[in-house]
Every structure is written in structure tokens, then in C-alpha cells.
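Omission of a single protein chain aside, the complex is shown with its protein chains in their original locations.
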Amino acid sequence: MIPVRCFSCGKVISNVWEEYKERIVSEPPGKVMDDLGIERYCCRRMLLAHVEIVDVLRRYQ
Amino acid sequence: MKVELIELREDRIRFLLTGATAAFANGIRRACMSEVPTLAIDEIRLYDNTSVLFDEQISLRLGLIPLTAEDLDVYSSPEDCICEGAGCPGCRVDFILTAEGPKMVYSQDVVFTDPGVKVAFEGIPVVVLGEGEKLVVEGYATKRTGSAHSKWQSGTTCGYKNLPRIDIGDCQKCGKCVKVCPRDVLALDEGDRVRVVNLLACSLCKLCIDECDYQAITVTPVPDSFVLTIEGDGSIKAKDLVVKAAEEIRHRAEMIGEKMADLS
Partner (left out) sequence: MDLKIIKKDEEELHMEFEGESHTLLNLLRTELLKDERVMYATYDTKFTIMDNPIFKLRTRGEDPLEIMKQAASRITAQCDEFLQCYNAALG
């Protein structure tokens, strides 16, 4: 699961995650983040570097 | 003292404060971050959790959701409450969260008993539930300050800097300073010298001074002018946050005055 807030600055970033995930399929991530109001690089790395593994974990429940 | 508004957004305010001490600007900044109380989910009881996340992870995620209240003043901190911390409707807002998979549980699924209390962002994913997975949570939010835990920190990114003053003397129009400036503060155009075009963006890094071969540039901080940037987490509007911070400092100073009068 995407962390609720940015680790460094505390800005809520998880509310844009799903839109971000959809849009990066066709657009450059940098532009999408600009659009979504993710400005600082601490917040940007949260989205950029996140790997969703819940669905992988579920198999081993 | 003078205040000039530079930028105003729901979650962020930037203003220029002139004629104040650095201690006052810093007081406002610190108060925004750690002395202004806000609501956050404090304790939860998990009746059922068959999701992929551990109970602790769910409780941590719930705690980090910013909460807004129509009237925050109706709640008191548990320490100052008439119930003396035992827990009562005056210092607690109860909530329930029930969900059954397959679905994504969002912050908007958290239902508070007080209709005035809402989550600041509705689309925060809490946990994804698979087929047959269940989540039943009950708990309460309390009002505290950021000094207790960062989930109660209503001002997340707050800072100030001195207003820069850039003087350009005997300029030869080589343009080196324009190129080296990381924030495009300077510009070279028709005039007889380099021009300051974006003073507020200057971070006083002084790269332009090092770069200038003619020692034509000086950058100095104006000692009594400050650019304050206050950004909130969404629980309290940024413009109200600053007011609350100043009121908090005022209240404390007043208390010192009263106690001094009692003692002498």
C-alpha cells in the first residue's frame, strides 16, 4: 500500500496515487506529478519509487 | 510591524513580515508546527481484520489521516478536559469503519459520530481487501498538538527566511551570475546592468557573488524582514493556522504575565 503521507515533509500524497498510477501509462510521471500538485522532491519520490506488492502478498495469506 | 500577502492557497500561505524579530517569526513557525491542536485518530479497537496488512499497520495508516472539524473549539484536549483524561464526548470523537472485500477501503469510509468531523481527503487508500476479507474497526479521535505526535501536527512544512537584498554595483554585463543562479533571480536585458527580476525566489546562496569577477554583486539578508511559508496538512486552512499560532503564543505570554503578578 502507498504510504499515507510523505515520509519527509508529511504532505498527504496517497490520495493522488490511483490517478497517478493510471496516468503514467500514457504520460511522463514528472508532468503527472506537476498536475497533481506534488511539488517537492521528497513527495515526488514517494510516488515515483513506490512498488505495490499487496496483491503479491495476498497469495501467501 | 507590517504583513504583505505573497501567496494564498487552501493549504499554503506565504507572506512577508516586516518589522519583527527573528524570534517572533520563529515563534510563529514553531507554533504552527507543534503548538496548534488538531484532531487525529488516537486509539482503535480491531474487531476483525483478515486483510493483508497487520493490525498495527492499519492503525498507523488511520492515525495519519488528517481530520477537519466544523468547530474545533467544541473539543478539548484530554489533559484539559473535565473528565480528566478518562475519555468523554467532550474530548473524543468516536468513529466506526466496516468493510468487506473485494474492495479498496478509503478514508471516506471512516464514519464519525459527530457529523461536523470529516476526513480532510476522501481518497486516501487505507487497505485493499480481497475476496472474503473483512475489516471492522472502532475507535476515537482526540485533539492534541504536534508536540505529542506528528499526526497532530497541523502545519507540516513551515519555514521562514530573511528577505534578501541584492545590490548590483559596477556591472560589466558578462552574464555569469545570471547563468549560475539556480533560481533565476537575475536577468540580463537592455539596461546597463544585470537586473533583479525575482527577489523572493532568492535563497541567499551567494553563488552569484562567487561567480562575479568584478565584485559587483552583494547579497545581504534584511535583518527584520522575513518571508514565511506555512503549509498545512489539510486539517486546518493555512490562513487560519497562522492566526491560531499567534493566538497560542499570545495566550502563553499572557499566562506568564499573570503568574508573575501572582508571584510578586
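Should a chain be cited, it is by its letter among A and B, assigned in written order, with residues numbered from 1 in that chain.
By definition in this document, contacts are C-beta pairs under 8 Å (C-beta built on N, C-alpha and C of every residue); 3 or more make two chains touch, one makes a residue touch a chain.
Bear in mind the structure is a predicted one, so any value in this text is a computation, not a measurement.
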Omitted chain's touching partners, listed by label: B
Among B:45, B:149, B:179 or B:252, which residue is in contact with the omitted chain in the full complex? B:252
Identify the residues of chain B touching the omitted chain, counting contacts across the whole complex. 1-5, 8, 15, 17, 20-24, 26-28, 30-31, 34-35, 147, 239, 242-243, 246-247, 249-250, 252-257, 259-261, 263-264
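Quick note on the criterion: only the chains that are shown with their structure count from here on.
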As a quick test, compute the distance in whole Å between the mean CA positions of chain A and chain B. 21
State the interface residues of chain B toward chain A in the complex, per the touch definition above. 52-53, 57, 61, 64-66, 107, 120-125, 127-128, 130, 150, 153, 156-157, 231, 233-234
Interfacial residue positions of chain A with respect to chain B in the complex: 1-2, 4-5, 9-12, 14-18, 40, 54-55, 57-58, 61
